[in-house]
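Note that this complex is displayed minus one protein chain, with the remaining chains in position.
Order of writing sets the chain letters: A and B. Residues in each chain are counted from 1.
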Amino acid sequence: MNNPQIPQYRLPEGGRIDRSRPLSFSFNGRAYVGYQGDTLASALLANGVHLIARSFKYHRPRGIMSAGSEEPCAMVTMRQGSRIEPNIRATQIELYEGLVANSQNCWPSVNFDLQAIINKVSRFLPSGFYYKTFKWPKFLWMSYEKVIRHAAGMGKVATLPDPDHYDHMHAYCDVLVVGGGPAGLMAAKSAAASGARVMLADEQAEFGGTLCGRAEKISNKPAMDWVARVRDELAARPDVTLLPRTVVASYYDHNMLVLNQRTGEHLPTAEGFTPRQRIWKVWAKQVVLATGAIERPLVFGNNDLPGVMLTGAVQTYISQYGVLAGKNAVIFTNNDSAYDAAAHMHDNGIKIAAIIDNRKQTSPAAQKLSDRGILIFNNHVVYQAVGSKHVRGVNISPLNENGDKLSGGNIKIDCDLLCMSGGWTPSVHLFSQARGKLRWHETLTTFIPEKSFQQERSAGSCKGVWGLSDCLKGGAKAGAEAAKAAGFTKTRALKTPAASNHDMGDIRALWRVPQPPRSQTKRFIDFQDDVATSDIELAAREGYRSVELTKRYTTLGMGTDQGKTSNINGLAVLSEELGKHIPEVGLTTFRPPYTAQTLGAISGPERGGHFAPTRRSPVHDWHVSTGASFMPAGLWMRPAYYQQPGETMWDAIYRETKHVRSHVGLVDVSSLGKIDLQGKDSAEFLNRCYINGFAKLPVGKCRYGVMLRDDGMVFDDGTVSRLAENHFMMTTTTAKAGPVLQYLEYLLDVVWPELDVHVVSATEQWCAIAVAGPKSRELLSRITDIDMSNEAFEFMGVRQGNICDVPGRIYRISFSGELAYEIGVPSDWGLHVWESLMTAGKDLKVSPYGLEAMSILRIEKGHIVGAELNGRTTADDLGFAAMISTRKPFMGQRSLRKPALLEGERKQLVGLISLDGKTPIPRGAQIVVNPDGPTPVAMLGEVTSNCYSPHVENHIGLAIVKRGRQRIDEILWATSPLTKQRVRVKLCSPHFIDPQGERLRG
Amino acid sequence: MQNYSIFSLARNALSHHKNWTEAWRSPDPKPEYDVVIIGGGGHGLATAFYLAKEHGISNIAVIEKGWLGGGNTGRNTTIVRSNYAIEGNAFFYEKSMDLWRGMTQELNYNVMFSPRGVINLAHSDAQIDDFQRRGNALRLNGIDAQWLSRDDLKKRVPLLNMSPDARFPITGGLEQPRAGTARHDAVAWGYARAADARGVDIIQQCEVTGLKIEGGRMTGVETSRGFIAAKKVGVAVAGHSTQIFDMAGIRLPIESHLLQAMVSEPVKPSLDTVITSGASHVYISQSDKGEMVFGGDLDFYNSFAQRGNYPTIEHVVAACCELFPTYSRLRLMRTWGGIMDMSMDGSPIIDKTTIEGLYINAGWCYGGFKATPGSGWVFAHTIAQDRPHALNECFSLDRFQTGHVLDERGAGPVAKLH
Partner (left out) sequence: MLIKCPWCGDRSLAEFSYQGDATIIRPSDPLSLSDNQWNEYLNLRNNPKGWHDEIWQHLNGCRKHFKARRNVVTHEIADTKPMDGSLQGGRS
């Protein structure tokens, strides 16, 4: 012990740590040394550091209570800067060189925390105190709340984006074994022996589970030798996947489980291609749960003091880490498991000042300890721990006959470590997430699995089996059964090696250690959220008697540990208060995940640009190279406008608009949905889908169509072209491309399966380019062998032919209201055709235009888009009444008779024009008679589209207005109180240009 | 009713809180009541409270098959707002908002209603139009709304991803400043306590097994604790409305769907408002305890399971990390699910039925929590007066047949799309 490298509480040898690899780390700014194989908790304990944190509510000192993921107390903030991470359990951090951790929720330091004053006034802050006060004066609540919010929370969130990356894996296996302790290893070995594809996941860096932290023997050799052998055997099998450092977090329907592997967490930083964490989404045919058990604290006064620890954890610190959690221990137990532990501690040099056992009879397990001269007090309890920031001693007392009161004769015993064991709680979290049914076991005083719901089975201590030999046998059996159920029928359980089989004897439940009369010392149940017995008693007294209400009122089990050590104790105390049997009171629901999961890991690679796919047209690179500004349209990126040197954005947009009306422009419309329909009933099908007729559409013609939902509202619009007798091409709006396809598929699969029609999306197969403007015919005639003359190729015609030496189609349709065509060519030729058009039309001054100009052109023409197709407008509302066929049935037809659709007060599509000729129409404005009228101001309608029209040379818009068509020429207000804009508008026809359609037919 | 105040708290502290009385009694059901309310969640309890307070009817039983507020009252993401564009919705939710503002005092129970604002983020030009259209409708209807520019948002929500290179860059936001959050459980408890004080019997662990109807009239309900006679029965059991109305032979325009919600581990204050994003389908706030609270889309299949599946969680969390890249290192602590009454137009139903004395309060979709006080208030009126209040006339059951639907999303009669 003279070596200054070896901290005071480190054993000179033993444990799973590598003493040849010292690691320096910092906690609260102080430098310490630990070893490879340590956790932050074990390294701190080795250095005699016990005060780690402050509790959530009262800021009481908190130490290290456990050695695993159940830890409620030792919460720290890990790392710094952009990698800062709050609320991490010190018991789960593998030590690495240069690790930096800090206490949180304390100021100025964990040792001297000013907020600990709250503990002094905790009497005024029982559970739910905030429901009873802060009510007056009313306006001050937000100020009170601000204080509450600042006091709450624990660590701080990073203020810089996370620099690490995370990975996702999908995996399928025959048997997933959860937990690599003795039962889990044996299960994996058995299942693998049958030839099943096995995955074995364990939370810890090293397989072995409890064996890592015990002095157990298997086949008369150290148990960890057996663990190493089994692990190596499994690793050698090609069909076995070993996943250490992997917590199985969630168990979903149909045996879908979510695992989180800490691939880079134990490294100073996860560099290069190593993700920080990897999420495994596993579909397992069968699951073996070997998740172990968690020791329960005992509920006595000041049981939250640093230095009060779970007995099994103290053993783990010795065996796994070579660390003594103290030198002079008192052990307080209600079961036999603590006696093995006491011997283990004693063997390693911890003085056992006394063992306090609430059971009346001396347990046989006690014999060998009393042989060593260790004091054992039966029918006694530790009723209080003594100390301020660390335990200094305990007060013990005998119990009365009923065991519900102290019977006097107090003794004080000094110690620097108090080990408690209140029995063990099987980890049934995943079993319960999988809808398994639990049963209360009276002698084990815990819930154990009774009936599985999904394809899983439990083995080992998560099933309430304590003896090592029984755990091994149970594991072998479960592994074999799982393999068999997965279809490996010749499987049988493997023989298990010899091992001890100690159980924990009879437990004498002791849910609340009695206190001396008038004592107000708090007995904690939930150590993180400071829920004491008095809080549960208060909840019961005030009527919050369902276990769910108690939980919510007191916050029991709602901390980051989700009550792993507190749920049973809390439930038992509530049951006692209510005078009910524990299973009658029932458990709260186990919710995923088992331990908290990093959000970045769950989102995985879906972040930044990969949050959603980006869709680009085949001409995208050309748009980029010419300096187009882009705008998102759903998943697509589309050119908004092409700014030229010296132009403002609006200059560019108006130039493009005017150019189309005077010359010719190209716009990339590849994002519009394109659906190819083939089959002999295609015409009939279209006839049933659209309000207008398609049966008689001749080959070589297109038709505009409007589609309704069955409730009578307009679903989408677009054109349909008949390419051959039984071959059609449908276009949809960009937004509805997916929904319309899905709708057609539904109709064909479900409603009219007798129709012979095949539909398939062709959006990505075709590049679509609209060529618009008076010179469009001239331009196209230069690049195609199709006869472009007005006589040969009439408005709403469609032709197939060569376009720029590429096979393609030309549709004579117009969105802009100009003479216009839409070219369709296979996507791979899109760029070629676009560039050829630009070259061929140079002398015609052909120019690209973007979405902004296209939008102005269509508003001028009165064409509708998404804002008008808002799912609440009918065909009649939008001016399509004349299109509605009366000679055939179609989707939505029946709903047109609904009273609401026949009313005169419906909102109808109209045009708007700014009355003064200069004031813009505000976007999203509402149409009113008097914007200054009394609130609520009656709204007649709303502006759906607005722009400045270079053609009209005024601000125009489209709106849907109550009885709008009867109000043409009325003067109303378009008002936007939100942006403090308003304008007087005149209602007009929505067709601002060429209402007779002469341009597009010319 | 024992008064709750800073003084009573101090006084009780001196007696170590041994003298607090029950917040509500746990009576056995009487053989007959004037009104039976089925469903001991926020809506049912509020209905009972307003029946007693506003209509002088106090011989009421609220019967609950589980525990108070155990349905969606205790499972939601606690958002309170009234930013609806459609008129019928707007006035109703604004009435509800008025009641929220005085609820803590009215109930003598701090429900922690915090008007910290609710912001709908716009991610495109088209969404700016859409949200401003809604904002203008709100303002003209006398409901608060304001537009936040990108600069406003940067100041208001410093951790928000305002990068122009984001996959869906934020273009602005519509805020309802007086919207916010409340402590969901406290709403059920506050109404329960206040209703109890006015004589209402709250009967938990009492499941309705049948409705007794004679000659087209309600005469009572069969329960797991025996028959309870009542000429008026109000049903507020969102999630399970179908099951109750099946007992009366009434089919509803409702499907039950699963909505998941989740919280992170608690952290110090990092978000002082509620953020919702239409493009990413996510809403985020921070509870007073410090947890980040997230919700998103439905699981999109009929379910009564109160437990969801993983794809939805992945999507919600990815959206959250996209909006708040620094939350990537926070950890998801708990996820859960609730059963939504998804109506065919996305709006609720509060109405009489074809059976005299049987009243329906259902179809709340995602939005029941914020409506709690308003829903109770108008439902109490509907039951007491045997006709809807002007504020809930539009929430009639026959609107689906007549076509007078209140379809805010314009999604049509597909329950999962609302």
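Assume a contact is a pair of C-beta atoms (placed from the backbone, for glycine too) under 8 Å apart; a residue touches a chain by one contact, two chains touch by 3 or more.
If you're wondering where the values come from, they're calculated on a predicted model, not measured in any experiment.
**Student:** Considering the complete complex, identify which of B:P115, B:P253, B:G295 or B:P325 is in touch with the unshown chain.
**Tutor:** From the options B:P115, B:P253, B:G295 or B:P325, the contact with the absent chain belongs to B:P253.
**Student:** Among A:W283, A:W440 or A:Y704, which residue is in touch with the absent chain?
**Tutor:** Among A:W283, A:W440 or A:Y704, only A:W283 touches the chain that is not shown.
**Student:** In the full complex, which residues of chain B touch the absent chain?
**Tutor:** The list for chain B reads 240, 242-243, 251-256, 300-305, 309, 311, 344, 400-402, 413-416.
**Student:** Given the full complex, what residues of chain A touch the hidden partner chain?
**Tutor:** Residues of chain A in contact with the hidden chain: 170, 252-256, 283, 435, 453, 710-711, 742, 745-746, 749-751, 753, 889, 893-895, 897-898.
To be clear about the criterion, only the chains that are shown with their structure count from here on.
**Student:** Between chain A and chain B, what's the gap in Å when you average each chain's C-alpha atoms?
**Tutor:** Roughly 23 Å separates the two chain centres.
**Student:** Contact residues on chain B for chain A in the complex?
**Tutor:** 4-6, 8-10, 13, 16-18, 20-26, 66-70, 74, 87, 91, 102, 104-105, 108-116, 123-126, 128-137, 139-142, 145-147, 159, 165-169, 174, 183, 185-186, 189-190, 204, 264-270, 280, 286, 288-290, 309-310, 313-314, 317-322, 325-336, 399, 401-405, 407, 409-413
**Student:** Under the touch definition given earlier, write down the residues of chain A that touch chain B in their complex.
**Tutor:** Residues in contact with chain B: 56, 83-87, 123-124, 126, 129-136, 138, 141-142, 145, 148-150, 152-162, 164, 250, 252-253, 256, 258, 281, 520, 534, 538, 541-546, 548-549, 552-553, 555, 558-560, 562, 589, 591-593, 596-600, 602-604, 606-612, 614, 631-633, 709-713, 715, 866-867, 870-872, 895, 898-901, 922-926, 928, 931, 935-937, 939, 942-944, 975-979.
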